[in-house]
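Okay, handing you the structure first.
Partial complex: the chains shown occupy the same locations as in the complete assembly.
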Amino acid sequence: MEISARNGLKGNVADVKLGEVMASIKIEITEPGVITAVITRESAEELDLKEGDEVKAIIKSTEVMVAK
Amino acid sequence: MEISARNGLKGNVADVKLGEVMASIKIEITEPGVITAVITRESAEELDLKEGDEVKAIIKSTEVMVAK
């Protein structure tokens, strides 16, 4: 089975912290690869994004899933 | 200003595709680093996640922001 999510970064679990309902998992990425970001066209134009730009991909932790 | 989002991966824009409302940005990650995933405790236990496990961090493209 293949999933539509564009971004899958390989790594090793570096830490597991369990709460009552939630858990925080730290993953040390070993193979960086390419990340796809879908933002508004308006944002892309205001940031004037173009090939070669140095940027940061920013992701809230609650949006990251783990596959094993 | 510092943002609460745990995950910021440095990279270079590899491609920009503009739609009418949305845009897709491909970012080639240059510095992998550590990613924090917040999942349910139940998931963490069912996947039996522990230090050293080989895993994949999975992220839907619509959840990725770009900072420049």
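Letters A and B mark the chains in the order given here, with residues in each chain numbered from 1 onward.
Note that a contact is a pair of C-beta atoms (placed from the backbone, for glycine too) under 8 Å apart; a residue touches a chain by one contact, two chains touch by 3 or more.
Predicted model, so just to flag it, every value in this text is computed and none were measured.
Because all chains derive from one sequence, the complete complex can be expressed as a copy number, which is 6 in this file against the 2 shown.
The criterion applied here is as follows: only the chains that are shown with their structure count from here on.
Note on chain placement: the centre of chain A and the centre of chain B lie 1 Å apart, centres being C-alpha means. Interface of chain B with chain A (complex): residues 3-16, 18-41, 43-45, 47-68.
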